[in-house]
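Every protein chain of the complex appears in place save one, which is left out.
Showing chain A:
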Amino acid sequence: NDSLFITCEFQVSLLKESDGVVTGRFADSLLLSLPPCDLATQSVTLEYNNTDVSVKTLVNIFKVLPCQLRRDIISTIENNAQFTTSRNLGYQVTNLTTGSTYRLQYVVGAEKSNILEVSTRQVKDHNQIDSGLPARSGAMVVITVILSVSMLILLVALIVTVAHSLGGD
């Protein structure tokens, strides 16, 4: 019964907008999903490395949370003074380098997750944003052309009128 290949016991992924966050990739941190609740009360270790550097291990960062009675409990953050409810979304890995690729893996007891390969955001320089005139809108072209033509017509018509009346006298 030897396996010839490693099977992933559970999945780890980056948090997305559908999980209720703006983004899972920051410039210097990443938001990872939590191990499933059936591994509850076991301690979690995270191993990750930058593609060129040695493996970092964060040991016993948290204990896997127990299953809730309702699995996908959706709760809102109440913002009155009486109480605040919250739900746990993920784990934030901090102190990462900007714009580099990381490979991360949870280890819970004997079980390992898949290796997640993801890169942090590359911060761009705001001075590089091109703020020149974008395409001219139709409104601008129409107004400019029609008004310029009308100004010209009126000027010419006035000159002709005055010349005609002076010449006619």
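Everything below uses one rule, namely that contacts are C-beta pairs under 8 Å (C-beta built on N, C-alpha and C of every residue); 3 or more make two chains touch, one makes a residue touch a chain; residues count from 1.
Everything below uses one rule, namely that contacts and distances are computed from a predicted model.
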| item | value |
| --- | --- |
| Absent chain [UniProt protein name; select from "Coatomer subunit gamma", "Tetraspanin", "Terminal flower 1" or "Mitochondrial inner membrane protease subunit"] | "Tetraspanin" |
| Selected residue (touches chain absent from view) among A:40, A:59 or A:123 | A:123 |
| Residue in contact with the excluded chain [from A:40, A:61 or A:154] | A:154 |
| Chain A residues that touch the omitted chain in the full complex | 17, 20-23, 26-28, 31, 76-77, 79-81, 84, 86, 89, 92, 121, 123-127, 129-131, 133-137, 139-140, 143-144, 146-148, 150-151, 153-155, 157-158, 161-162, 164-165 |
